Structure formats: C-alpha cells, structure tokens
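Sending over a structure as structure tokens; questions will come in a sec.
Every protein chain except one is present and positioned as in the full complex.
Entry: chain A
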C-alpha cells in the first residue's frame, strides 16, 4: 500500500505506479479506441467529405450497397488471391532458406546483411525499385530475357495477365527477410542433440524434419504466416506505387479501393463500411488461426 510495500512483494509495482500508466493508456484509449469506434459508427451514416447538410444515420444501407457492389467483391477476391499468393510461396521459400542458413555455410553473413535491404526500405522505394526492374524498355528483366533469347518486350505491370503475378513477386521479395529471420529464430531454439540422436537412429532428412524440426518451429511458423496473411490483405503502398490498382482493376486491393472511395470520391460512410467488412474477414482469419493453435497437437 505504502511506498515501502513493493520491496517484499517484488513483482507488484504498488498502487502509486498506476500514475505511470496513465500517460500512455489515456492517449491509447482516446486516440486509438476512439477513432476505431467512431470509424465503425461512420459505417452506419451517409458521411461525405465537403458535405454541407448534417450527416444522417442510414442504418445498414451502406452494407446493403456493398453487398451489390461488384467492384468491391472483385477487389476482395484480388485481395485474398494476393494475400495467399504472397504468403504461401514466401513461407515455403523462407523455410527453405532458414534451413539453409541454419547450416554451417560460408557467406551466411552476406545473406544476413543483404536481407536488411528489403526490410528497411520504405515500401514506396520497394515499389519504385521493381518498377525499374519491370520497365518494358529500360528494365533489367526484359533485357535479361532477351539476352537469353526469350521474348523481351513484355510490359509486365500493364499486362492484364501479368500484372497480378508481377506484383505478387514483389510482395514475396519485400517480406522474405522478416519471415526467414522469424523461422531461423525458431530453428535455433531446436536442440541440436535431438537431430544427432535422430540421425544416429538412421532417420533420413525428411523424417528428421517431420519428427524434430517441424514440431519445434510449428508455433513460430503458424504465427508468422497468420500475421503475413493479415498484413498482406491490408497492404496498400506497394501496389499503389507499382500499378495503382491497374490495369483495369486487376491489382486493385481492398485498401486501394477503400482509399479511392474515401479520399477521391469523399464517400466516408461507404468506405468505413468497407473497413468494417475487412475487419470481419480478418477476425475470421484470426479466429481460425487461434482455434488451430488452441487445439494444439501435431499434423
């Protein structure tokens, strides 16, 4: 109770300590929970930018409109395609790479140093970087392809068929280091002796992976994949710079769509409703993932 009390309770910080918490908790509550609730409530209004008449409560109208908005569902489909298309190959590549970097190889340090580059770069710069790579005339990709005798005149980011795959490759590149480092951290917690014992028992590489490595890194692998799915579904800057949603909406992710509705057309209420639907989908993803983790067990 008094100032002396914490001395023998050790882990408890004393009641006076709550004054230390308020400076951060009040802004967090006011400025993050507040806008969130405000944002959700906007979804039930006809709020628009530059509106002179007062904003009206419209109930479920925005959501009913969304239900019939083909473009929104198309962007949703593209968003899921993009999130899965980036997360799954990225995970497999990062897993292979983490296993590789866990070996005693020369030049591991080089891989680690280079991995900083995509990780530390502003997403806008990553977008610019790859626009230079994909550039139809001055880009290194077409130049390399024509050097190999393959057609070298593709306009990757403007082609209806090539735009989404091209953008997905950039997404994989940008998130590889983070995923790899997470998996590598998991691997380094695996006891080395278990591997040796399994090897002595005559277990092959695949059996050792299934029986020793995977169980050890499974929690990390699931967490990082779930987070990657959610982050990718919400991404904006990368695709904004690469294609701005084009060509013909082929790469228009939900965030790009909602951004345009809100800040180009001023439809705040409608865009807020989109945000709510996105939150709902993400909650499902989170719930599925948490349920999977709680159920535990292997396979």
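Miscellaneous remarks
Assume a contact is a pair of C-beta atoms (placed from the backbone, for glycine too) under 8 Å apart; a residue touches a chain by one contact, two chains touch by 3 or more; residues count from 1.
In this text, contacts and distances are computed from a predicted model.
Missing chain, UniProt protein name: "Sugar ABC transporter permease", from among "Sugar ABC transporter permease", "Methoxymalonate biosynthesis acyl carrier protein", "SpoVR family protein" or "Extracellular solute-binding protein". Among A:35, A:59, A:165 or A:215, the one in contact with the hidden chain is A:35. In the complete complex, the hidden chain is touched by one of A:67, A:92 or A:124, namely A:124.
Contacts to the hidden chain, counted on chain A, fall at residues 3-4, 6-7, 10-14, 16-18, 20-21, 23-25, 27-28, 31-32, 34-36, 38-40, 42, 47, 96-97, 100-101, 103-105, 107, 110-111, 113-125, 128-133, 135, 137-140, 143, 157-158, 173, 176-177, 181-182, 185, 192, 196, 219-220, 223-224, 227, 230-231, 233-234, 236-237, 240-241, 254-255, 258-259, 262-263, 268, 271-272, 274-276, 278-279, 282, 286.
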